[in-house]
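In what follows, a structure is listed as structure tokens, so that the remarks can point back to it.
What you see is the complex with one protein chain gone and the rest in place.
When the chains are written out, they are named A and B in that same order, and each has its own residue count from 1.
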Amino acid sequence: MSATPPAGSASLKLARSNLQSPARKRADRFGDLSLRLICAAAAVLAAVVLILIAKEVFEGAHLAFSKFGFSFITHQEWAPPLEKFGGRGLIFGTLITSAMALLIGAPVAISIGIFLALLAPTAVRNVISPLVEMLAAIPSVILGFWGLIILGPVLVSTIEPFLHNTFGFIPIFGSPQTTGASIFNAGLLLTIMVIPIIASVTRDLFSAVPRDLQDGAAALGSTRWEVIRGVVLPTTLSGITAACLLGLGRALGEAIAVSQVVGGATESHLSLFKTGGTMASIIALQFPSPVNALHLSSLYYLAAILLVIGVASNLLASWIGRRWGEAGGIAR
Amino acid sequence: MRLWPGRSRATEEFDPTQPLVATGNLRRRHLVSRFTQGLAIAAAMAAVAVLVIVIIAVVSHGVKAISWEFITATEPNGIGPFLVGTGIVVAIGTLIALPIGVLISLFLSEYAGNRLARPVQTLMDVMNGLPSIIIALFAVSLVANKQSGFGASIALAIIEVPLIARGTQEVLRLVPGAQREAADALGVARWRSILTIILPAATGGIVTATLLSVARAAGETAPVLFLTGLAHGDEFHFNPFEPLPTVPVKIFQLSEEANPEGFTQAWGLSLILIVIILVLGLGSRALLNRSKRKLTQ
Partner (left out) sequence: MSIDDYTFDAAQSTNGKPKAPGRVRIRTEPLPGVIGAPAATESAAEAHFHLAPEPVFEAKDVGIFYGAKQALIDVTMNIRRGQVTALIGPSGCGKTTFLRSLNRMNDSVPSFRLEGQVLYHGHDMYGSNVDTVEVRRRIGMVFQKPNPFPKSIYDNIAWAPRNLGMRQGMSERVEKALRGAALWNEVKDRLKDSALGLSGGQQQRLCIARAIAIEPDVLLLDEPASALDPIATGAIEDLIHSLKGRFTIVIVTHNMQQAARVADRTAFFSLETRGEKPIGSLIEFDDTEKIFGSPRDPRTRDYVQGRFG
């Protein structure tokens, strides 16, 4: 559609609108107002839903909070029939699995981002990039099923014994279970889920680093890696942090896949190879049939903790992303 | 840092007339550079390998279960009701989410000033990052614990709105400002130009975003587990206000049982689900490229 000259057309617009009938002008004003209201209403609806969600979660947790207070976080015993609930084990499980996902996943994903943005020729990038994104499209229930049936036995028969035999002096590498269910398994699944998120965000970040900055570094006789290390990575540090926070949010909230492979326990152990539970996975397993009201409320309490951490990391990621722009750190 | 003592001489003076091969510490630096690039390549290969491994597992185990009967019959021989149930639940959820998502992104791109745009954008970011288990929790209380497909649709809609909004926003941004100015110059009312010029131009991107969010919704387990998890697949159910059997829930339940035959069914279900998602993903990507090309010509 060709653009008619917009400049100087205010008079044209006035002339044209004077040609419209009063009825049409009324209809137009009504239409403008209505559309604006409807759009605003949609935004308000979303905000209302978010507020309702928070309200619902905190109200549901009220019973357990009034009974346990913050000691819920420090106690470990989770015995629904006895009305004893302590979230420490689950919080610990959440932290361990998420930490594992980030510690392994972030460096791998950032390397993939470097590869896709800076190293791969266009043809290769156009193939590998969608493949990495496809990893994110696998539904978590399928990944959890695969983790249980296929990954678990492999872990128990090869990797876990190897790690235990070589590094067994470190408490996290305790003796493996017989089943494939373990915190380690859950952590690996979370790693797989977190990698494509961080990889695609960092890929876009690295692609946005100005060419002339990289050329300037190369013109000083630096190797490819030195350009990346000296120019690309420092200028994108805040963006990388934001990407990792997004990945963290994903890992924290993943309930289904983790529940399939983690064993459903509520205690925490130092060994990665034992079963355990995360906040999200316990909610997934126990929410459909709570034993009593306090049980239900304790699950809401866990959900409240999850909500707070999840929203906080999301907001932090958004704030960092906004504050420092795409290729963060470049002041021009 | 000297890796090999005596080898990395500082290149303070050099003879430029020497051949153009690595001098001083450059050989070591080249090794380091090649090594780190190799690590990056290995990381990418590892990710692709994991994808391939999972897909191959699903395909090789699932293909054994697939047959016409499998897809169309009811339990115990087939999983037809689950496909139907997922279809209905996702369709209703998308129908709810689509207008809301489009309206919100219209608000962001056409009506919100800078002051309003930021909080609304943050709102969308937060909604996007909400764990689906919490959304499922909320939906349960919204429908007062009554199991129904419709309740699950509401939860899925909450998940889909930010996805559709983000995709629509991307394509609304691409609609050239010149088109908007031209409409203004002709005295066309704002609402008319939005509905008749801008939205139609963005249709390709909206469809793409919708397809991608359908793919996401189809695989979501927590909402359907909580809100319609009690449904059985022994007969076809079509009423959304009753519990509807769905694919992800069935996979989840089968994985929790220790029944090898159930596992085969689960693989078959997984294969079908992955194929649906793949088709939706590829289709939307092709559509996106086409619509982006049209808009930026």
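Here is the rule we use: contacts are C-beta pairs under 8 Å (C-beta built on N, C-alpha and C of every residue); 3 or more make two chains touch, one makes a residue touch a chain.
Everything numeric in this text was worked out from a predicted model, so none of it was measured.
**Student:** In the whole complex, not just what's shown, which of A:Pro161, A:Gly230 or A:Gly264 touches the removed chain?
**Tutor:** A:Gly230
**Student:** From the list A:Ala217, A:Ala255, A:Leu302 or A:Ile320, pick the residue that touches the absent chain.
**Tutor:** Selected residue, touching the omitted chain: A:Ala217.
**Student:** Across the whole complex, list the residues on chain A that are touched by the chain not included here.
**Tutor:** Residues of chain A in contact with the hidden chain: 210, 212-213, 215-223, 226, 230-231, 234-235, 329-332.
**Student:** Would you write out the residues of chain B that touch the absent chain, in ascending order?
**Tutor:** 8-17, 19-26, 29-30
Just so it is clear, only the chains that are shown with their structure count from here on.
**Student:** Roughly how far is chain A from chain B, going centre to centre by Cα mean, in whole Å?
**Tutor:** The mean C-alpha positions of chain A and chain B differ by 13 Å.
**Student:** Which chain A residues qualify as touching chain B in the complex?
**Tutor:** Spelled out, the residues of chain A in touch with chain B are 1-6, 9, 12-13, 16-17, 19-20, 28-29, 31-32, 34-36, 38-43, 45-47, 49-50, 52-53, 56-57, 60, 107-109, 111-112, 114-116, 119-120, 128, 130-132, 134-135, 137-146, 148-150, 192, 195-196, 199, 223-226, 228, 246, 249-250, 252-256, 260, 280, 283-284, 287-288, 300, 303, 306-307, 310-311, 313-315, 317-318, 322.
**Student:** Mind listing the chain B positions that touch chain A in their complex?
**Tutor:** So the residues of chain B in touch with chain A come to 26, 29-30, 32-33, 36-37, 39-44, 46-48, 50-51, 54, 57-58, 99-100, 103-104, 106-108, 110-112, 118, 120-135, 137-138, 140-142, 158, 161, 176, 178-179, 181-182, 184-187, 189-192, 194-195, 197, 215-216, 218-222, 225-226, 229, 248, 251-252, 254-256, 263, 266-267, 270, 273-274, 277-278, 281, 285.
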